[in-house]
Every structure is written in structure tokens, then in C-alpha cells.
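Taking it in order: structure first as C-alpha cells, then the write-up.
The complex is shown incomplete by one protein chain, all other protein chains being positioned as in the whole.
Letters A and B name the chains as they come in the text, with residue numbers starting at 1 for each one.
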Amino acid sequence: MADALVIRGLEVRFTVPGGEVPAVSNVDLDIRPGECLGVVGESGSGKSQLFLAILGLLAANGRAAGSVRFGEIELLSCTTRELNEVRGSRIGMVLQDPMSSLTPHHRVGDQVAEVLKFHRGLDDAAAQARARQLFERVRIGDASRRLRQYPHELSGGMRQRVLLAIALACEPQILIADEPTSALDVTVQADIVDLLCEVHRESGTAVVLISHDLGVVADIAQRTIVLYAGRVVEDARTRELLSSPRHRYSAALVRSIPRLDDAVGSELATITGQPPDLVTAITGCAFAPRCTAATVECAHVVPAMSRDAHGRLFACHHPVNAQ
Amino acid sequence: MQPLLEARRLGVTFEVAAGLFRRALPLQALEDVSFAVDAGETLGIVGESGSGKSTLARAVLQLTKVTAGDVIWRGQSMGALDAARLRATRRELQPVFQDPRSSLDPRMTIGEGVAEPLSVTGATRDREDERVIRALERVGLSAALRHRYPHELSGGQCQRAAIARALVSNPALLVCDEPVSALDVSVQAQIINLLRTLRDQLGLAMLFVSHNLAVVRYVSSRIMVLYLGRVMETAPNSELYARPLHPYTRALLAAIPDPFKPRGDLRTAVTRADPPSAFNRPSGCEFRTRCPFAIGLCAEQRPPLEEVEQGRWVACHRWREVAGLPPVQNG
Partner (left out) sequence: MSDVAALALPEAPSRRGLWFDAWRRLGQRRTGIVCLVVLAALAALAIVGPFISPYDADTPDWRAVAVPPGLTDGHWFGTDRLGRDLFVRTLDGLRISLLIGLAATAISLLIGVTWGALAGFVGGRTDALMMRFVDILYSLPFLFFVIVLTVLFGRSPILLFVAIGAVGWLTMARIVRGQAMVLRRREFVEAAIAMGVSTPAIVWRHIVPNALGPVIIYATLTIPQLILYESFLSFLGLGVQEPLASLGSLVAQGAAEMESAPWMLLLPAGALVLMLVCFNFLGDALRDALDPQSHG
């Protein structure tokens, strides 16, 4: 019986010269077993830090507070040893940069086998055999040959698949993929997203897909949350988020997706300005300076999460009207 | 009216070391590529990794040696220029690279970085500061930023600074190699709009290299599609998207994620097959191993690049059938 991941009041703060940076503030989130969740936000929105905090992978100057319950375990108060049991085995994570996630001087097959030996106690022969199976599962052709190659001999898409194989090796209940498609060609992107869908369907693994690209997430996520400046600003079923977003930022994001049926020569809709620098304290809604509907209230009062008739959550004083 | 930039049967071959005692293997990064860009025009160059598009950008910038054919600027072959003339020509052809942070020297301030092209022409000191400020304002950065260092700026701001640097010497053509691929989607949109505005305001010509067809259409008047170093199709912007003539173009279009439409099948069928290695080129048409339209002829004879309609070039035996298909439903 798979466990749900229940996050309440998660805060992540980094100590830097000059003060503290609240990378994640007051996040409540449920990840239900077998669910496929999309997490969307720009660089600096806290989307990666949120999940790094859960797995105890924050940098030395970071601190997490709040509650993250995975079944019976409170992850934030686990020892490193206890976390090692969970990491890689029950929760798998694929980090952002494939080249630096793989050890350059070990063959990729050995890197997959290493995880199996550590978590499942397999011997070398068994681990290599299982690694081969995993390679086939993530659709790496010519698996026997690829197992013996080094990371630099593989293309970007291939490396990403190897990382997926490592993350899936111990059949985790939750798979977290952080920007798995950035820096990949559009055709390879499509393939990786396909693969994630398949994994989700076939093994019932919950999948969390983190990306700055709403288009990529929309392909497989049933539910999507939008992060801005470290806070969740909207949490809704993906279809509804795309057709009628409530939060102004989500609406702007949806509008800025390039559409092939836009007239040639038309301008791309953009959001003026850039995300706030989190070192300086923010009063009120973080999006207010860039929001076309902002009022005085927005600049002073942090909007609380409200729930609408459809069960959607959003934090906005002047949400876009529902259709 | 001669074109500003011309490439005639451009070819770039690299020698790749194959071991201590074996002869180096030739890697054909580009073969038989020809195009022309007029003043004020933007040519989009699209392809996957390994298509040779970055090599093409570098060859035009004379960063990579051209092993066949020629790059011609204002009617003169760039390969034949002496060092001094080449330097003068370089002032007119400025680059914008993919990774904004590594295209700026981390030990120089933004102001110093943006001013660097001026050192080549020898502008005097105070004029220099003026021109830097003007360039920064053109790209939407406040003049105060010129005292900052790249690591203090966001990715989008760094890319703007890189563009300012490219503009400061009043070039005629910008060579942009994946200028937005390393940026967040929301920032991508800002930079694309910036490039469009600059193009219109300054009459700049541009070479816009990207792997993303969705982005290229906002900037280009014509688009060229590369595969394994060869041109597959060239067409005016609107026509390429409405009526692609090459199966590869169709595959690329289909692969673009459109969240508003349900996922289709064409994308996965084509992309499932691995692209062939550039060392082991398939005989005949290189795309046939992934092409749903491939027939026997495709393996025997490489289709020549022909102008089949006004302004439309394609290298495919079955382009007529492809032309007759309904428009691509991507997603």
C-alpha cells in the first residue's frame, strides 16, 4: 500500500552574506499515491528547493522547517541514515543537470548497479542483469553495449534516460523529475515525456514533473501547481488551469505559451519585469509589481489560499473570473 | 542588389582522433549548404543536436575552419581576406551565444564587456561610455548595471547584456546561436520580442539558429531545416508551417508540445528511432531510417535539393505526397 506525501507549512531558508533568503514559504501540498503532479515556476521560484528539502539535499547554508510526512515517517526529522533508506529506494529523484549527476569516470551500467547493490543488496551479476532490464525499460537501444559506455559518450537524451533508470531501479513510490527536458531537443523532449507517462501508467508510480515550461508539464500532469517567489499561487487540475486559470500569474504564463496557430509576425505575449530578488523582504503579494490588476491591497496584504467551487486553490486578491 | 551574406556549398569536416595508430576519422558536420541573407532579413536555421546548425553559425563567424565552399560577405569571400580586412568585417557580424553567463567574462563588469567590440575600432574613451549606455538602454537594461558583474545579474539580464555587446559597434548582421534555449520560457518570450524590436528599429539582418520551431517563427522571414549537416528544406516562414514539404519538417512540427491539444502519434513514431551516427551515414537520403514515407528509392539515391516552387527548396523524393497531406496537428 503506497504512502502519500503530505507537506504542511514547509519553509526553506538560505543564509547568505546580507541576510536570509526565504526560498520556499508556507507550502502545503499533498502528493497522493499514483498521482501525476506538475510543478511549474521560473528560476528562483523555489520549485527545485522544495523537493531538495524533502529529500535532505539542501546546500549547507539551507534550513528546512515545517512538516513532511511520508506515510508514517516525518522526513524533516530523519537522520541521514534513515533518509538514505528513503532516498533512491522509496522516493527517486532525477536532478537538473544530467552531465553533473553522472560520475564521469564510471561506466553508466555500474552507476545503475551501484544503486541496486546499495538498496537491494544484490550481487554484481544480478545487479548488472537488472540494470540491463532497466535500460530496456527506459528505451535505451542496444542495452548491452550502452551499459559499458561512459557518460560523455552518450547524448543528452540518453543520459537523461540513464538517470531515469537509476531513479527507477528500486521501484520507488514517488519519482521526482526536475527539469528533465531542458537543454534537450524538442523531439527528444517529446520522447522523455512519453517515457514518464509510460512509467506512470504501467507501474503506478507517482510522478512529479518540475519545469519552467507549462507546455511540457501539461502533457502528462493531471494536476499542476504554480510557484512564484517561493509560494504556491495556484493548485488545480491541469486542464482547468490551462483553460481558465484563476491566479494572474498563471494566466500570464498560459498566455505566453507560443502557439503555432498564432499569426505569423505577431508578438509573443510576455510578462514585463522579472521575478523579485528574495533577499529583500517582500510585503504583500510577490507578483504585484508585475501584475496588471494589482491594487493597493495587493502591495500590503499577502493573499491567502482560497478554494473555489471546483475545488481549485489559488492565492490572489483579484483572481481572473471563472468562465 | 547583392545579398549581405551568402554561403555557397559550405562544408565543414572535422578530423576526429580514433586512437594512437589509426588514422583520424572524418566527421562531416556540414555538407553542401547554400543560402543567402539580404539586408534586414532574418534566416532561421532549425535542426536537432548533430544537425550542424551550431557549426554553421560558427563557420559564418569564422570561428571554425571552412573545409569546402565559401562564406561570402558583401560579395567578398571571407576566406580570402587578410587579417586586417577580416577584423574590419568582423565588426559587422556580431555573435549572440547560447549560455548568457559563459558568454560574458566573469571577471569583467558588464560595462567593460559591452564595450569590448569598441576596442577593435579604437573609439575614444568618453564616446565609449556614451555608446555603452545607449546600447544598454536599447536592450532594456538600466545604465547603472554597467558597474555590476555577470554573476549579479539574472540569466535574462545577462543575455540582454550580450545582445547589447553585439549591438554596440553597429553591426549589419547578428549571428544568434540558440540565444534563448538556456532561458526560462517566460524570459525567452522577452528576449524574442527584444530581438524583433531591434531588428525592426535598426534594420538588422539575423541568422537565428534554434532547435525549437515554435520560437523561430516569431523572428524569421525564412527558415532552413538541417539534418545531419544537410539542408532538408528551405521555405518562407508562413509556408513552412502551413504546408511543410519534407517529412522531417513535419516530424519537428508534430513534436512541439501544445498543451491545448491531446498528444498525437506521429511524434512518437518518428522520434522513437535514434538518429543515425554521423560516422555511419545511411546511404541515399540520411533521414530515411526515421521517415514514415521512405521507399526503396530513398536508400539508393540521395534526393537533391531543388527549388520546387518559388522560394521553396526541398530535398525529398516524395515531396509531392507530403505537400498533399493535411496540416500538422501538433501535440
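Quick note on the criterion: contacts are C-beta pairs under 8 Å (C-beta built on N, C-alpha and C of every residue); 3 or more make two chains touch, one makes a residue touch a chain.
None of the values given here were measured: they were computed from a predicted structure.
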Residue among B:Leu104, B:Val185 or B:Val209 that touches the chain left out of view: B:Leu104
Residue, one of A:Ser182, A:Thr224 or A:Gln274, that touches the chain absent here: A:Gln274
Absent-chain interface as seen on chain B, which is shown: 61-63, 86-91, 93-95, 97-99, 102-109, 113, 116-117, 119-120, 137-142, 144-149, 151-152, 157, 162, 165, 169, 175, 190, 193-194, 197
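The working rule: only the chains that are shown with their structure count from here on.
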Partner chain A, residues of chain B touching it in the complex: 48-50, 154-157, 181-182, 184-187, 189-190, 192-193, 196, 211-215, 217-218, 237-238, 241, 251-253, 255-260, 263, 267-268, 270-272, 274, 330
Sites on chain A touched by chain B in the complex: 42-44, 139, 141, 155-156, 183, 185-191, 193-194, 212-219, 238, 242, 253, 256-260, 264, 266-271, 274
